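A single protein chain has been omitted; all remaining protein chains appear in their positions.
And then subunit A:
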Amino acid sequence: MKTNDLILQTITKVIVFLILLFSVDIFFAGHYTPGGGFVGGLMTSAALVLLLIAYDIKTVANLFPVNYIYVAATGLLIALVTGISSILRHKPFLTHAFNKHVHLPLFGETSLHTAALFDLGVYLVVVGVTMTIIQSIGEDK
């Protein structure tokens, strides 16, 4: 039976951006307030799951043409490189460093900590694993 999902699809177009923004906020706030890479990744995959429910796997694959297994692998690689880069500075594995004066092109002078990079790895792994599980269960062919 052909059904019309106009209300759900219109609501989804508005709410997905709110959820993505909330997940980015929760990811960057993780150092000082509750949150971090894990919850942020789960929220991002919740937004993608909402898209999957409102549309279908084919449409979402056109929107985000990524293989989520590679996303998880990239996250693991980022976490590993963060750990190894401390060995290159003759410090123990996973010794984090920070720099108070980094000049970014858009933000000006900011202070960066490599734990945020490690958190980015966690974030990518969570998004990749969750979306791989949900997509491979959802494929009913």
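Methods note: contacts are C-beta pairs under 8 Å (C-beta built on N, C-alpha and C of every residue); 3 or more make two chains touch, one makes a residue touch a chain; residues count from 1.
Here, contacts and distances are computed from a predicted model.
Missing from the rendering is one chain, named in UniProt as "Na(+)/H(+) antiporter subunit F" (options: "Protocatechuate 3,4-dioxygenase subunit alpha", "Sulfide/dihydroorotate dehydrogenase-like FAD/NAD-binding protein", "Quinol:cytochrome C oxidoreductase" or "Na(+)/H(+) antiporter subunit F"). The residue touching the chain not shown here, chosen from A:P34, A:P92 or A:G108, is A:P34.
Although one chain is not shown, part of subunit A still touches it, namely residues 3, 8, 15, 19, 22, 26, 33-35, 39, 43, 46, 49-50, 52-59, 134-135, 137-141.
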